[in-house]
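The other protein chains are all here in position, but one chain of the complex has been omitted.
What follows is chain A.
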Amino acid sequence: MTGPAAGVSASVRVERGHFTLDVALEVPAGEVLAVVGPNASGKSTLLHVVAGLVRPTTGTVRVGERVLTRRSPRGSVPDRPDGPDLLVAPEHRGVGLLGQDPLLFPHLSATENVAFGLRSSGMRAAPARERAREWLARVGLDGTGDRRPGELSGGQQQRVAIARALAAEPAVLLLDEPLAALDATSAPQIRQLLAEQVRATGTTAVVVSHDVLDAVVLADHVAVLREGELVERGRCAEVFSAPRTAFTAALVGTNLLPGRRDRAGVRTAVGPLEAVAPEAATRGRPDGSLEQPDGGACVVRFRPSAVELFEDRPDGPNVFEATVRWLEPATGGVRVRLAGTPELLADLEPAQAQGDWLRPGGRVWARVDPAAVHVAAGDS
């Protein structure tokens, strides 16, 4: 299992009843890719295919130059140009897997758990235990090596599981919601620990999560998965600060509206919206006029804090009427969800959120600050 980090590439299709996962992704050696998406978007299935626990309907999985999984479409010619079907067993893939449940072997001590991978690759007991102790110290568990998993807290167990996964020196490490089962106090610490250790070992990793924070802290690149398809990908900073799909926008908690350009600004589902600086659209046009004045598809993006709500129609541009869906707590105030497709968010200061008029089902007036409206080319 030892060896330099290798890149991983997967191009697979898994059909299961009504659900289809159809994904192609590539992670260069030593980099970390986050795959984010809601539950049942196919994230875990994707990891299980890479780990060799699930055979795809069709597709290929490669680690470095080595093909680990290959399945050609049924009915294709017998002498396939890309070689015969193949499914390398999980234990021969050099692909580690760490899930939300630590799944420490209950009959082995913490040290023996961490040493397990090393012993499996043929290392003798004494040096393996020595390495395991070093790893336990690295994850902040010095001196707990003799304890059984049942004697450790949930956070400590996950630390042992991280040490166990990394000590085996996998070519690729798959992280399946590694922090989802932890409480609010231990999750940030362990997220940090995981990020540090994955970087320190230079391990190529794919981390799957429904939490944008995991992606930002752990990964260099992100791919957004929706209903079995990748809808967006790129560097974390770019994708999350300027999402191109309403889906990603909802994930990071910003507003995104599809629209068409016209002379005055952008026509959207809530009416015309003006933007002071239509960023992407002004490229190459010093006068600030739009590249495709009429009918060009674009997306409009604005933060929830750029939206104000009023009981009566206010003055100014970018005003539209909307129905309140519900209210929820937000950092330093109240977040209002407005009904519509896509749903829009407005963050209000507590003082603004007073009054009977702001209640689920009520009609309100919304105003968006033109200076906070960003316009980008492309379809949502």
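FYI, a residue touches a chain if its C-beta (ideal position, glycine included) is under 8 Å from a C-beta of that chain, and two chains touch if they have at least 3 such contacts; residues count from 1.
Rule of thumb we're sticking to: contacts and distances are computed from a predicted model.
Colleague: Mind telling me which option in "Molybdenum transport system permease", "AAA family ATPase", "Acyl-CoA dehydrogenase" or "Sigma-70 family RNA polymerase sigma factor" is what UniProt lists for the chain we can't see?
Modeller: The record for the missing subunit names the protein "Molybdenum transport system permease".
Colleague: In the whole complex, not just what's shown, which of A:F116, A:W135, A:F240 or A:F302 touches the removed chain?
Modeller: Answering carefully, the residue with contact to the hidden chain is A:F116.
Colleague: Have a look at A:E15, A:E91 or A:E196 and name the one touching the chain we're not showing.
Modeller: For the chain that is not drawn, the touching residue is A:E91.
Colleague: Would you indicate which residue among A:V61, A:A168, A:V334 or A:V368 is in contact with the undisplayed chain?
Modeller: A:A168
Colleague: Touching the hidden chain in the complete assembly: which of A:R16, A:H107, A:R235 or A:R313 does that?
Modeller: A:H107
Colleague: Tell me, which residues in chain A touch the chain that this view leaves out?
Modeller: 1, 51, 53, 89-97, 101, 103, 105-107, 116-117, 120-121, 148, 150, 164-165, 168, 170
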